[in-house]
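Structure incoming, see below.
All protein chains but one are shown in place.
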Amino acid sequence: MITVLLFAQLQEEMGKERFELEINELSVQDLKELIKQNYNLNQLDHVMVAINEEYALPSDIVSQGDVVAFIPPVSGG
Amino acid sequence: MITVLLFAQLQEEMGKERFELEINELSVQDLKELIKQNYNLNQLDHVMVAINEEYALPSDIVSQGDVVAFIPPVSGG
Amino acid sequence: MNIERFEIIEEPIQIQSIIDKVTRSEAGAVTTFVGTVREWTKGRRTLYLEYQAYKPMAIKMLERIGKEIMEKWNETEVAITHRIGRLTISDVAVVIAVSSPHRKAAYEANEYAIERIKQIVPIWKKEHWEDGETWIGDQLENVNYPNGEPTAVFEEGKR
Partner (left out) sequence: MNIERFEIIEEPIQIQSIIDKVTRSEAGAVTTFVGTVREWTKGRRTLYLEYQAYKPMAIKMLERIGKEIMEKWNETEVAITHRIGRLTISDVAVVIAVSSPHRKAAYEANEYAIERIKQIVPIWKKEHWEDGETWIGDQLENVNYPNGEPTAVFEEGKR
């Protein structure tokens, strides 16, 4: 199982801050595809991914127990 | 008569903050010479002059009633 | 590095207290950047803002910026606090303080910090305009996220 965190417009679009997925292992890229197809989130193209609070590459692997955050373009400051 | 103001090391060297001179009109350059010769102030070479709170050129004229300040290299900030 | 130098808080930021974190007898120069909520943006009026953060990661990224700065400009010290939640016009959203024995480094490092915040710190701003609301993204306008891969977010050497 992995935990997925959502922020900003993604959070509003989805209507929740987090959800869980029953998966063992897959790449960041594949996870994005899976979520696009199953959850009706359309704005994932320009979204970064962090695994356990560190930015991840599309080829990085998400494993059991990881916390995966979708990071839309940031606008702090 | 003109008023001469001294600051920093010049003030200490001279032992006073200000003095008056009975003159009508002369250039900044000539005033410097006059003071060098009569008052034993040795550090006037790198000193700027202000007339009535504005920086002056060596050729500018000091007149009756003016306040002339000798401005050693500044070190604020 | 003292972890409390990098904070995400919900209360008003006390600018002096951020300056105090970096003040020391070896450093004659302290620069600060204070980011406040602007009323007008390109002719559009803001009523209030809402900032959201992925808090633990945002603090980590602020710490990383601090580390990057101390590597680029040694002898500097940095403290950054970002406020989140609801902010109104002229409220202080972010304060960056940098101390250094040399003022040039204090200015450069400070500007570097705000640029990096706008690149890598997971904080989002929602503008509540007179006539609507929007989440704002990509403020820098030069960060393109093709395939979700801005190289700027990775530490050197990782790629």
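Read from first to last, the chains carry the letters A, B and C; within each, the first residue is number 1.
Just so we're on the same page, a residue touches a chain if its C-beta (ideal position, glycine included) is under 8 Å from a C-beta of that chain, and two chains touch if they have at least 3 such contacts.
Being a predicted model, the structure only gives us computed values, none of them experimental.
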item	value
Touch partners, limited to displayed chains, of the chain removed from view	B, C
Absent-chain interface as seen on chain B, which is shown	5, 7-9, 11-12, 32, 44-50, 53-55, 57-58, 69, 71-77
Residues from chain C at the interface with the omitted partner, ascending	15-16, 19, 23-40, 89-90, 101, 103-104, 106-107, 110-111, 114
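Criterion: only the chains that are shown with their structure count from here on.
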item	value
Cα-centroid distance, chain A relative to chain B, in whole angstrom	73
Where chain A and chain C are represented by their mean Cα positions, the distance between them in whole Å	24
Distance between chain centroids, defined by C-alpha means - chain B, chain C (Å)	49
Contacts with two or more other chains, residues of chain C listed in rising order	none
Chain A: positions in contact with at least two other chains	none
